[in-house]
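Partial view: only certain chains, each at its native spot in the assembly.
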Amino acid sequence: MLVNCAAYQDGRKLGDIRKEEISEYVRRPECFVWVALKDPTAAEIDEMAGEFGLHALAVEDAQHGHQRPKIEEYGDSIFAVLQTLQQRGEDMHTGEVDVFVGRNYILSIRRDTEPGFAAVRVRAESEPELLRNGAGFVLYALMDNIVDRYFPIVDALEVELEKIEERIFGADSPRANIKHLYGLKHQLMVMRHAVEPLIETIHKLYGGRVPPVCHGTQDYFRDVYDHLLRVSQQLDELRDMVITALSVNLSMITLAENVLTKRLAAYAALVAAPTMIAGIYGMNFKHMPELDWTIGYPLSLVVMLAIDA
Amino acid sequence: MLVNCAAYQDGRKLGDIRKEEISEYVRRPECFVWVALKDPTAAEIDEMAGEFGLHALAVEDAQHGHQRPKIEEYGDSIFAVLQTLQQRGEDMHTGEVDVFVGRNYILSIRRDTEPGFAAVRVRAESEPELLRNGAGFVLYALMDNIVDRYFPIVDALEVELEKIEERIFGADSPRANIKHLYGLKHQLMVMRHAVEPLIETIHKLYGGRVPPVCHGTQDYFRDVYDHLLRVSQQLDELRDMVITALSVNLSMITLAENVLTKRLAAYAALVAAPTMIAGIYGMNFKHMPELDWTIGYPLSLVVMLAIDA
Amino acid sequence: MLVNCAAYQDGRKLGDIRKEEISEYVRRPECFVWVALKDPTAAEIDEMAGEFGLHALAVEDAQHGHQRPKIEEYGDSIFAVLQTLQQRGEDMHTGEVDVFVGRNYILSIRRDTEPGFAAVRVRAESEPELLRNGAGFVLYALMDNIVDRYFPIVDALEVELEKIEERIFGADSPRANIKHLYGLKHQLMVMRHAVEPLIETIHKLYGGRVPPVCHGTQDYFRDVYDHLLRVSQQLDELRDMVITALSVNLSMITLAENVLTKRLAAYAALVAAPTMIAGIYGMNFKHMPELDWTIGYPLSLVVMLAIDA
Amino acid sequence: MLVNCAAYQDGRKLGDIRKEEISEYVRRPECFVWVALKDPTAAEIDEMAGEFGLHALAVEDAQHGHQRPKIEEYGDSIFAVLQTLQQRGEDMHTGEVDVFVGRNYILSIRRDTEPGFAAVRVRAESEPELLRNGAGFVLYALMDNIVDRYFPIVDALEVELEKIEERIFGADSPRANIKHLYGLKHQLMVMRHAVEPLIETIHKLYGGRVPPVCHGTQDYFRDVYDHLLRVSQQLDELRDMVITALSVNLSMITLAENVLTKRLAAYAALVAAPTMIAGIYGMNFKHMPELDWTIGYPLSLVVMLAIDA
C-alpha cells in the first residue's frame, strides 16, 4: 500500500506527487522524493524498482522479507534492512523496514510494523535546515525512530526479570520461574538479532569512507550507533542475569529439597522410636515382667516422650 | 560419473561437448566450459586435472574428499570446497561439492549430494546477461543453490526444538528430552562446520582484492555471504537455546524430585502418627486404663484422624 | 545549579566570572574558562550551550542524561560522558558527569554525584605548570578523580565476597549466600558498564591522532587508562569468582542433602529392624514356642541390639 | 643419536656425508644438507650448532625440550618446534620435533617420537622436482607428516566419545562415564596445545612476507595450515560435546534419583497404610466391635488391598 509520496527541495516539501511522476522528480538534481510503502504487494515493489532503478538483488531481498538487519551499498545507493520489535504477551514479534536510499530519493517499505513513520515525516519537515541534507538525513530520522522504539521494550523486559527475581528468592512457583526465564531468554535473543547486526554495519555511515548520500550527517549516524550500543549493553546485562537467575533458581530448588528431607528426617526421628518401643511392649512373650508393673504403661510413655525431646 | 559437459559463449550455451574436446575449448579466450562430475573415480578426476591443468594439491584434496569448506586461490584459478547437508532421521549427513574455477572453465564434483545441480544450469542458462560474466557467475549460482538448501534444514531443527520445549515444560519424558537435545546439539555442530568456515573465507570473493574470475559478480557473492550469516545466526540462536533447554530440563528433573519427596513426607505424616498410636494401644501392659473405657477405641480413632487433619 | 565559573590564564586563576562574561573570555585565545554545573535544569544547559556554542546532539545527550560512558569528538571539541558510582546498601547507584571540552573552555555537568569536584579544582590550581596545558589537563584531572573513586568500591565488593565465601564453606545460610552472590553479580555488572565503555574509548585521547585540546597530556590519559584496566581486571576477577562461588554453593547444598539422607538411612537402619522383630513377636499365633521361653523376651531385646550394633 | 646425514643438489641426493663434512657442504650455495638427530645428547646438539652456526637462544630451547609449538625466525634461518602425539592407554603422550632450517641446511631433532621420518625422506627423494625447492620443502614434508599423524588420534577420541555416549543414555555406569569424560577432556587439551600454537604461527610461512627459504612452497604450507584447521575443528567439536556429555550425565544421575525416590514412595504407599490398619486392629481395647465380627478379618484384608489398588 502506498502510504506517502512527496517531493522535497531545499529542506522543504514541494508537495505530494503521483507515483508516475517519481522518475521525473528523481531526475531533477536539486530535489528528492520520499516514498513510503506498507506491506506492499510484489507488483508494487516492482513498480517502484522501475521508477527508482533499484538493484535486482536488493529488490529480491525486499520481496522476500525476513532478512537480517544490514546496510549494503549498491553503486552509489544504499539498501538498509531494519527490524522493528513488538512484545505481544510472552512473544517478541518482529517486523521489518527496508529502505532504499539514493542521491535524491528514499523509499521505505515497512512490514508488520505499527505505528508507521508519520512522526518521522513531521519531525523532518519541522527541521528544514537538517532536511536540506537530503535523503541521508531522512534515513537517519527513520533509523533513529526505529532504534528509539527499542528502549521501552528492553525496559519492560528488565521489569519482568525483576518480578521473577523476587519470586525466586521468595522460593515461589519455581516451575513458572523457569518457564518465564526461558521465555525471557528467547525474547532477548530475538531483540539481540535485531540490534547486533546493525551495530556491526552502521559504522559504514559515519566512519572512514562514508557513502555520498550520508555526507554531512555522520554525527547523526554515530548518535544512532551510540543508542544501539546502549540497547545492546542492556541486552547483554539482561541475558547474563537471566542465565544466573536460572542457575540460582536451580539452587533454590535443590535447597527446598534439603528442607523437605530435613522435615522427613525429623518426622522419622519423632515417630519411629516410640513406634519401636510400643512394638516391643506389644510382644506376646509370657515372661515380660514390665507388663505387670503398675507404672509400666505411664513409664513407657514417659520414655517415648523423653526420646522425642 | 560425468553428469554434464558443455561449452558457453557470450552467456549462451554452444552445446554439449566431448571430454576430449575440453582442453580445446578452454584454449579459446571467448568461451568457457562447464563440467559436472558426480561421485567420480580417482581416474576421472585425474583425467579432468589433465584437461584443465589443475594444481596437484587441490586435486589431492578433491581425491580424498572430507575437506572442510574453503576457498583457495592457486595462481589465477579458484578451488572451493562446499558441504551439502541432509537430515536423515536424527543424523545430519554431510555431502561435499568441490569446485575448480578458472578464467574459462568451471568443474564441479559432487559427492553424497542429492539432488544434483540441474536447476542451477537451467537458471544460469535462462539469464544470459548474467551468465556472460562467465565461470565466476556459475560459481555464484552453485554456492547460492547450496546455501539456500541450508534454510529448510535449520528451520526443521527449530521446529524440533520447539517440540522438545513443550515436552520439557510439560515435565514430559525427561530422559527422551535429554537425548533429543543432545542429538540436536550434535546436528547443529555438523551444520555449523559446514557454514562457519565458508563465512570466514567467502569475503575474498567480494571484498578487497577479488580474484579476476569473480570480477563483476561481487554483489552476488556478498549476497551469498549475507545468506550464510542468516543461517549462522539461526544456528547460534538454536545452539544457545539447546544448552539452556538442557539446563532447564535438569531444573525440571530436580523440581520433580521435590514433588516426590513432598509426597513422601506427606505420606509419612499421614500414616506414621496413627501407626504409632495404634502401636501404643497394642501394648500388653496389664494396667492400661484406657483399654477398659468403652469410648477408648472410637476416641483413639478420632485422635488419629485429628492428627492427620 | 551553577557551582563554579572561573577564567584561567597561564595555569593561574584570573578569578571568578559572571555567566554572561563566559563568551567574552572564551573568545580570548590565551585563557580558558572552567564552568561546573550540578543537576542543572534544561534552561541552564541551554544557556551554556549558547555561551560555548555546543553541538546540538551532545547537548541533547546532556539534557537526557543516563548515557553510557563515551568520548566523542564534535569538530575540535570533545564531549565526554562518565559514570560515578555509589554503593547504597546492596544497590550500586549510578551518577553521571558530562564534560564539554573546547580549545579554551571546559564545562562539567554532574548529576546524582557526591561529593563534587572541589578537590579537583584545588589540585589543578596547585600545579600551575600542568594547568598551563589548559582544558585538556582539567579533563584529565576530572577523569582521574572519578576513576580513583572506583577503587574503594571494588575493594568493598571484594571484602563482601570474602565474607560470603567463609559462610559458604561453613555451610552457613545457603539461601542468604545465593541472594548475596546474585546481588554482588548485579553490582559488578553496573560497575562494569561504567568502566568498560570508557576503556574502549579513552585511547583516542593518548594514542594515534589525539584531539588538539589533549596535546601535551597524553601520558596523563594513558595513566587513567592504566587505572581503568586495573579496575576492570579486579571486576573480571570478582565476576569469575562470584560465578564459581554460586556453583560451589550449589555443590555444598547438594552435599548437605547427602548428609541428611545418610542420617535418614542410619535412622531407618537403627529403628526399622527392631520394630520388625517386635512385630513378629507381637503376632497372635497360638503356636509360637519362643513366647513361652523364659529367656524369650530378653533374648529378643539382645537380638535387636545386636542388629543395631 | 645421528639418524641421517646427507647432502642434496638439484633435488637429488648426492650421498650420505660425515658429520665433519657438514660445514663444508653448507658453504656450497647450490646444495643443501639434511641432518636428523634422535634424542640427542647436549654435546651432539652443540656440535651441530657449531657446524650450522645456530642461534644461541634456539639451541637453548632445543637443549631443554618441552617447548610449545612455534616457528621463529632468527635472521634468515627458521627454528620450528612441533609436537608429536601418541595415545598410551588413557594418557596422551607428547613428543617433540625441533627443526632448524637455513638457506641450505635442515636439521631435525626428534624426542620421544616414534616412528621416525624415514617415510618423509623416501617421499622427498621420490619427488626431485619438488625437492629442488630445497630445505623449505623438506620442512613442509616434515610438518605434513607430523600433522597427518594427528588425524587417526582425533578419530580414536571421537570413537571413544561415542562409546561413552551410548553408556550415558543407557544410564550405564555413571561413575565410569564421568571419569572417562574427564580423561577425554584432558587428552583433548593436550592435543589442542600441540595444534593451536602452530595454527597461530604457521601463516608466516605462506602469507604476507615469507622467509626466503620458504619461497616457492607457500601453497604447500597453506595446505598444512588447512589440515591443522581441520584437526582443530574436530577438537573443538569434541571438547564441546564432552562438556555437554558431562552435563547430560549429571542430568541422567539426577533422573535416576527421581526413579529411586518414586520407587521408595510407591513402596511406602503400598506397605504403610496396611501396616497402620493392622496396627489399629492390633490394639487391645476391650470394646472393639469389629474384632468380634466373623468377617472382620477378611474385611480388613480387603480394605488393605483396596487401598493399595
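In this document, chain identifiers A, B, C and D correspond to the written order of the chains, with residue numbering beginning at 1 in each.
Going forward, contacts are C-beta pairs under 8 Å (C-beta built on N, C-alpha and C of every residue); 3 or more make two chains touch, one makes a residue touch a chain.
Quick caveat, the model's predicted, so the values are computed rather than measured.
**Q** We see 4 chains here; how many are in the full complex?
**A** Oligomeric count for the entire complex in this file: 5 copies.
The definition used in the following text is that only the chains that are shown with their structure count from here on.
**Q** Quickly list, by label, the chains bordering both chain C and chain D.
**A** Chains in contact with chain C as well as chain D: not a single one.
**Q** Taking the touch definition from the top, what connected groups remain once chain A is excluded?
**A** B, D | C
**Q** Please tell me whether the contact surfaces of chain A and chain C are same or different in residue numbering, using the over-half criterion.
**A** different
**Q** Approximately how many whole Å separate the CA-defined centres of chain A and chain D?
**A** From the centre of chain A to the centre of chain D is 41 Å.
**Q** From the C-alpha centre of chain B to that of chain D, how far is it in Å?
**A** One centre to the other, that is 25 Å.
**Q** In chain D, which residues are in touch with two or more of the other chains?
**A** Chain D, residues with two or more chain partners: 282.
**Q** With chains as vertices joined when they touch, what's the shape: line, ring, star, complete or other?
**A** Its topology is that of a line.
**Q** Within the complex, which stretch of chain A touches chain C?
**A** Answer in residue numbers: 165, 169, 219-220, 222-223, 226, 229-230, 233, 237, 240-241, 244-245, 247-248, 250-252, 254-255, 257-258, 261-262, 264-265, 268-269, 272-273, 275-276, 279-280, 282-288.
**Q** Along chain B, where are the residues that touch chain D in the complex?
**A** Checking each residue of chain B against chain D gives 55, 57, 67-68, 70, 72, 74, 174-175, 178-179, 182, 185-186, 189, 193, 197, 243, 246-247, 249-250, 253-254, 256-257, 260-261, 263-264, 267-268, 271-272, 274-275, 278-279, 281-284, 288, 290-294, 296-297, 300-301, 304.
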